[in-house]
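Reading through the structure tokens given below for one structure.
A single protein chain has been omitted from the complex, and every remaining protein chain is retained in its original position.
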Amino acid sequence: MNKTLKSLFKRKSFLISFAILIFFVIISATANLLTPYTNPYEFSQEYIANPYSPPDWASIFPQYSGLPPTTTYQFTTSHAVVQKEGNVSFTKNSTYVIGELQGKNSCLNVSYPFTYNSPAYKKAPSSFSLNFTGLIKTSSSTDVQVNIYLIHGNKSYFLESFVPVDYSFNFLYPTCPLPVNSVSNFSIESGGLNFVNSPYISSLSGSARLEGGILIPSLIFKGDPTSYNVMVSVKDLSGGPVSAYISPPKLKNEGYLYGILGTDFRGSSVFSEFVLGARFDLELSVATSLVIVGIGLILGLIAGYKGGKTDTVLNSVTDFFLTIPTLPLLIVLESVLVATNLILNVNKAFIIFTLIALLSWMATMKIIRSATFTLKGRTFVEASRALGGGSFHILFKHLIPNLLGIIVAQIAYDVPTVILVESGLDFLGLGITSFPTWGNMLGYASHELTASNGFVWWWILPPGLGIILLSAAFYFIGTALRDVLSPYKTRGEA
Amino acid sequence: MEEEISIEKLKTYFKTKSDYVKAVDDLSMSVKKGQIMGLAGESGSGKSTVVTTIFRVLPSNAEVKGGKITFEGNDILSMDEKKFKKEIRWKKISWIPQVSMDSLDPLYTVKSQMMETILTHEDVSKAEAAERAYKALESVKLNPEIAEKYPHELSGGQKQRVIIAMALLLNPSLVIADEPTTALDVVTQASIVELLTKKKKEMGFSMIFVTHDLSLLATMADAVTVMYAGQLAESGNAETIFKSPEHPYTKLLLKSIPDIRKWKERKLYSIPGEPPNLENPPSGCRFRTRCPFAMEICKDKVPEPVTLKGGHVVACHLLGDKK
Partner (left out) sequence: MSRSKMDKDEQKHRKSSLLSRISSRLPVRYLVKRIVERFLLIFAVVNFLFFLFWIFTLYIAHLNPAELYIPLDYKNANRASEIAGLDRQFGFDKPLYVQYVDYVKSMLTFHFGYSLIYDESITKLIITHLPIDLLILVPSLILSTLLAIFLGLFSALRYGKLSDVVNSNAAIITYFIPAFWVFTIVLDYLGFTLGIFPTNIVGALTASNGEPLKGFAYVAGLLKFSALPIILLTLLSYGVRMILTKASAVEVMNSHFITYLRARGVPESRVVFRHVMRNSIIPALTRMGVDFAFIITGSVFVEEIFNFQGIGYLLLDAAESLNIPVLGATFFIINVYIVIVLFLLDLVYPFIDPRVKYD
């Protein structure tokens, strides 16, 4: 075994291929750590940045330089800078800034400073979002107000104001309902802001007032200085006791650059699609390939070992399958199975796995069959039979060990075939569409490519290169294993 | 008697990853005009390499490291390739390879391959070339219809006759037959040998008959050269070699020929051990590892060929002792 490994690692092609394979295995195994997304095709995981955003590092190219990146600020309570007005006391724990307000017009301002290098960017971010949870405890007769501001330098932008519904008519600017005495999520999407919910936008005039939600990132995030603040302000307007629990907010600036591999037309992370696609392709192709070789091995061994009529029948069946065009049959079967709704409850990946396995075993069968024929005629098998060795003994003692090289190589060779066929189906839209695979990434990307969105290279290149690298790696590993494990070679017979 | 071809201190080595395989090492031999020289030795002793060296068709990893092959007064090895091709190759020296070697292109008919050989060397019309091919086939007692056949349609004996016809197409003065009867059945073997000797008488060419089977040479060869592990062991006229061999290897080879008159003994002798690995041959005499008479000196010194009376050459330290 040691000798086998040594001669394997002597081959440059094997080493490189092995390294590539290990790389893909690692990113597949750690996919959940590498990306927070479980399925970027799901609506909730879209729009994490502007669609068609190139990767962050693309800013080294002139055409992408100066684009704002997508940045997320996850503040903690330790970042909080607290200002008090009136009779206010506050404490901090790890999840909340807790303020006790007592007295009319007392006010608690919790601000979180951050820097955003707006002077360096040509554009403002396309949108931003702000989230935090809060709990306002008060009696129903108390008028309390939670205001949210973005502060740039000395300018402050009054994004939204939350007040209990009963008091909303007291204000000249638009407000939103504030649920009291229950933990609630405060969420602001820049795109959702308009003159009926945002005090700042309602203060604008002309077309800016109407298009506020789209314009607001460019109104706030521009020019000097680089210091910004998010401020959550709790105001006690009627003087009753108010306790406010405010969690640190999460602010996200959705820019025009994103992550390692940018975003696709959904604004989903291409990197997470690539990683999840790698995991799926690897799992599916290896599993399918094992089944393919399993079927081929069993039929090939039976045909080759039994010979005679058994062989004729099995060989004819194989020939029948060989003359049937695989891809058209896959298309036909897929569509019939899907259209007849018979497999509604069955995973589509499972259908593809089954169909590819059932339609691809023929080559393996032929190879195993002819190798078995050759082996059967060899002296050591004949001797074993003459000595009264049973079929099973011969099969497991002589045939399988001698076929090992072919079997292992065939498994490795079938992986690229499965990857290519599966990707082709996905590309055509017949395969998996609900979660990312390299094939459907290419399918979506090429549709978008022709829809004149420019050359979205960060999206269309990785899956294609992934397919080539992974397939070639399996091929060269297979060849190396076949050469090294083939007993004929070691005996100098081949 | 005049010499047809003489080989002097020929060294042909094959390159391997780290070293050289000394397939032919310091071999000297010569063939007299009109004679049959038998070149004998075990498989792997370098006999076939001598042949491919003469024809200058060595594989790309082989190198001639030294020596001369004199034919008609010129050194074949240093001769201009064009001149060799034009004047000597096939016109003067031809080659009958082993039948099992698949020496004919499987995709062309016998006729087309014979015509190709003629047309390469002679400026004749296609029809004439075809006619000569038919005649050549007839002269080796084959039905001319065979000309239209493909090699795989022929039996072993037929194939070998076709190759003999091919070798004799241009009336060569030297024919090198490299194991022409190996892999044929005994009856066909006999008829091929008979054909060759008959043709030799008719056409008067000289011949090098390469074989691993010494017994075959007993009846036909005028002189015999025995090679061991790429080197000369012993050479001389046939009678001397068969009647009074001096080299232990020759003696053992002769001992291992089954003798029908002693069939009762029923014991076949075979030389113990295996031919040495030529990438790293034993020091001194290469035969010493299998030689029953090996001495100290055999380990240290390569035995120089010693010429005894009647042109009998032996490379063995035992002889040096006698002197």
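Lettered A and B in written order, each chain numbered from 1.
The working rule: contacts are C-beta pairs under 8 Å (C-beta built on N, C-alpha and C of every residue); 3 or more make two chains touch, one makes a residue touch a chain.
These numbers were taken from a predicted model, which means no experiment stands behind them.
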Notebook entry, point to check: Which displayed chains does the hidden chain touch?
Noted result: A, B
Next item on the list: Can you work out which residue in A:Val183, A:Val336 or A:Ala383 touches the chain that's missing from view?
Entry: A:Val336
Next item on the list: Have a look at B:Trp95, B:Phe205 or B:Tyr228 and name the one touching the chain we're not showing.
Entry: B:Trp95
Margin query: From the list A:Pro68, A:Pro199 or A:Pro416, pick the residue that touches the absent chain.
Written below: A:Pro416
Check: Can you list where chain A touches the absent chain?
Finding: 319-320, 323-329, 331-336, 339-342, 416, 420, 423-424, 427-428, 430, 442, 445-446, 449-450, 452, 455, 460, 463-464, 467-468, 471-472, 475
Check: For chain B, which residues touch the unseen chain?
Finding: 52, 55, 57, 59, 85, 89-90, 94-95, 97, 101-108, 116-117, 120-121, 125-128, 130-131, 148, 150, 152, 166
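The definition used in the following text is that only the chains that are shown with their structure count from here on.
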Check: Taking each chain's centre as the mean of its CA atoms, how far is chain A from chain B in angstrom?
Finding: 72
